[in-house]
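Pasting a structure below so you can have a look.
This view holds just a subset of the chains, kept in their places.
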């Protein structure tokens, strides 16, 4: 990102009135690692394109989490980068998606449910700070773990309180729930890839998925490319190993893989041929382990959310400082893959002489 | 706590013969954060008031864990504060409660079961040291996690060894097991609050609960007040969200919430209006998440124990040093809410000028 580009992206970051809007839009973008309000805006429009309910629910979540962080006087820099907001956006989307009779468009939550959603979103801000403190000595990011943890905990209870109207999970959550005999066809692939990106935001809409890719691309073409590669490789691997067509077309094998691809493909590791292969390794592992975690969670009726992405990415980044084949980028310095590469190239070649 | 008061409380702490009794009584008090042998004595009497079996079982647990810590030459200061004992008391109580045909009064354990109980209690001393080492860099306490972890692990196995007579879990462990159609009445509230305090020690006896409150109050009125507020708010929230009357009256929604209220309400955070609201936030979350964890554990027939309190309190304290709205009290300095406040007020106003 050039300095000129940076300044236009950051024009509202410190604005007295529009600053808060800017931070919340960045929060939407941070779900896919894009610290850019324009990315957030495009992604939000992609949600509204699929369902105005999800669009509003996403706004409510990111606003509640960001307000909680402000009320607790959290670090201003992190708040303005949208880092307190993105888990809030995800948790409200997940809670509405998995308690709606119609997963695709969602339903309008009841009054008590709104209270519950806003508390859950606020809790993600607390959990984000907690997990960040826990992970600080290891220089890795909390990723979407605050959302996964809060989401699971709040999803269990919501299904049992009489005052909250909630149906059974309307969406299949495991590959076993799909017909194994359906043949792969052309739409398996182009819809599967789009849906995988959409599923990151619980959008069962492949066009929304490609719009989200556009939102990523305005900030980082490498990240957009890695997201597509992640989703495509996941679909391919799932097919090679005989995964059911419906689950591939719905993007279920791919949404964790796409996030793993963005995280490892240039964002937290400087992009080189070695780290690209490492990211592909992570994509393949994420594809298999989505199935694994889905099967593990199915008896208790809980969706995988982005737990596979969090687990695989943590496992592949925790040991990064011990592998000299990789060039780590600490979370506080990670901006975009393009920017990470530029900084690494201009740095003295200290890495090379280590062995 | 004044100096005069302190010295009378500590009169037996270094006594050659009575010292060990003092440390064990403090162990009983530490379950509810009261480092005071008189608190421990009153709580023990509250247990005997309900059932002499539970009274003796509690003594066996706190003694075994404290002896294990002495045998391993653990830190003397921690042993004398009762910190190695309280998880031992809880684990023996839990194992007897959940293997008795009559949950309310318990049954006398068999010979092999006594061996098993004492090993479990001794193990909590090891686990307390382990978790304390694990959490030391983050300056948070192990809380009752050694009890929860050891309790779960030992409860599973006990149900399957032929030499140990154990019935199925006699006590409902999840809100689903209660009739949803019963109306809330006056005893729902006063019995529910008392039972919530009693359930911390597995006592299904609301009068014992209020006696335990008395035991807390002799050491800290703020802690006693927070315990009542926690239990009452939990009952209210559970009712607003349509929780079953039986579970509210049995105090099941409230015992984790009461512990969260004590921990966050002045003990590990200096009590201010902001931290009071933060504690209330934690109480509401604990109420919901008790239901959540209960539903999660029910398929494997495992009770929640105090896992919700541990989880919520850890999540809300881990990030405390990142929230300038809060004034943390490191575990080694936490005494009573009153004392924490006094020390904070007399300290130079360093906190205020940080922003």
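In order of appearance the chains are A and B, and numbering begins at 1 in each one.
Convention: a residue touches a chain if its C-beta (ideal position, glycine included) is under 8 Å from a C-beta of that chain, and two chains touch if they have at least 3 such contacts.
The structure presented is a predicted model; accordingly, all values stated were derived computationally and were not measured.
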* **Assembly size in copies, with 2 chains present** => 3
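Here is the rule we go by: only the chains that are shown with their structure count from here on.
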* To do: Could you please state the distance in Å, as a whole number, between where the Cα atoms of subunit A are centred and where those of subunit B are centred?
  => 37
* Structure fact -> As the complex stands, subunit B meets subunit A at residues 137-138, 175-176, 180, 240-243, 278, 281, 284-285, 288-289, 291-293, 295-296, 299, 314-319, 321-326, 355
* Which residues of subunit A touch subunit B in the complex? -> 71-75, 112, 116, 119, 122-123, 126-134, 137, 153-157, 159-164, 299-300
